[in-house]
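With one protein chain held back, the other chains of the complex are shown just where they sit.
Then we have chain A:
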């Protein structure tokens, strides 16, 4: 399939918004929005010719008034391709408004601010592109969108390759030392310890930090921070470098060194994307310049041409009286708030034929800001699984509570029985003790008579001793403090016990034995 080969050749990391994408089935499972950019060729039977053509390369006859991606370029050379990129920020007062906006699909919020309006450009491999423009014209937003930090609202933005961004505070941990930050950032970029150890000398040398490298970064000046950030970034060897005004912080020697390094990168075919307010810097490094103006791309072209135009405009603008300048800016800001991507980008129908009528309506009504969220569905199967799990949870928890209460009740009954029995035991034992005392006292009184009379005393003791057997059986079942009283009467018991088990003919003793064998010794209590 030529189609498939074509697709494999484009390893774009894509952050297309919904508009340029095939609608995905409601039943599809969630997939990362970063990996899903490649439009898979649909099964031919399922689609009409018209639908297929939107996603096919250019050799198919384009339908009038329909946007067809220019996929016939040399794919490998294009590093960043932005097509009609717009970025809308919602000007909400509080966080709760933000939350409401997230869940409120009906109401359309009017407080928008379009930071990027219909920006299209293409950056080839090995190019260095500078973005110039006034403050607040969307330069940093564009960089952030390219680096993937913020999602775009509409249009499509394909970035091909690993991106590394550096800004003045390039994500350094301020309470770690410079050296630790080097390790941390290199590790985060996926380097191993060995690789970092190989490079760390070079990084420290390039950063010119010297002894300060072991000081916490919070003690660094902004120049030192950006120097460190830049030194780390060039060693992580990204395909696309994104530099946000970080070059203007260092001193001129460091700047010269950086430029040399950037030249080296350019020769190696790396793409550099940077923002600078220094025209001389731009003229020195950049091949091409993007002139941003209140969210719109005014011109994209060779450095000399665009930069001279931009400088001319700046001079003119600076000469104008203050009031008219302010009026101009206010006007521009108002336009930025009222921008409608449907009106501006004529050749990109906001309502793409790829979308179902319902989705078209929705895209038209609500914009596409929320469509990124919709891309990952919680599929029916997932709902079923979660529902089943919740049901199982409820059932088992109820069941286990019920079982626990039942066992508890049973245990309570058991306990009550044991207590009752213990009381009975106590009573009987005290009886027995009394009798034993009586026997002993009688024995004391009978020391004088002969030993032959002794059996006469044994006979009455037999019924009196039997309770001690029942007490020992209750001990076997429940290890509760019945032991101490049993120990007290230990001295006299063992011989008597034996005599009892020997005298099996005794009906009373028989009963006791069976009671000890059966688990429900509560029967014993009945009599």
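Here is the rule we use: contacts are C-beta pairs under 8 Å (C-beta built on N, C-alpha and C of every residue); 3 or more make two chains touch, one makes a residue touch a chain; residues count from 1.
What we mean here is this: contacts and distances are computed from a predicted model.
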Inquiry  = Given that one chain of this complex has been left out, which of "ABC-2 type transporter transmembrane domain-containing protein", "Branched-chain amino acid transport system permease protein", "FAD-dependent pyridine nucleotide-disulfide oxidoreductase" or "Sodium:proton antiporter" is its protein name according to UniProt?
reply    = "ABC-2 type transporter transmembrane domain-containing protein"
Message = Touch as defined at the start, partner being the missing chain; which of A:122, A:180, A:279 or A:299 qualifies?
response = A:180
Key: Sole residue of A:260, A:392 or A:416 that reaches the chain not shown, by the stated touch rule   = A:392
Which residue of A:162, A:200 or A:283 touches the chain not shown here = A:162
Message = Touching the hidden chain in the complete assembly: which of A:86, A:128 or A:147 does that?
response = A:147
Query = Of A:86, A:207, A:236 or A:276, which sits in contact with the chain we cannot see?
reply = A:236
Key: Touching residues on chain A - with respect to the absent chain   = 15, 29-34, 95, 98-99, 102, 144, 147-151, 162-167, 170-171, 173, 175-176, 180, 183-185, 187-190, 192-193, 216, 236, 238, 372-373, 376, 378-379, 381-382, 385-386, 389-390, 392-393, 396-397, 399-401, 403-405, 407-408
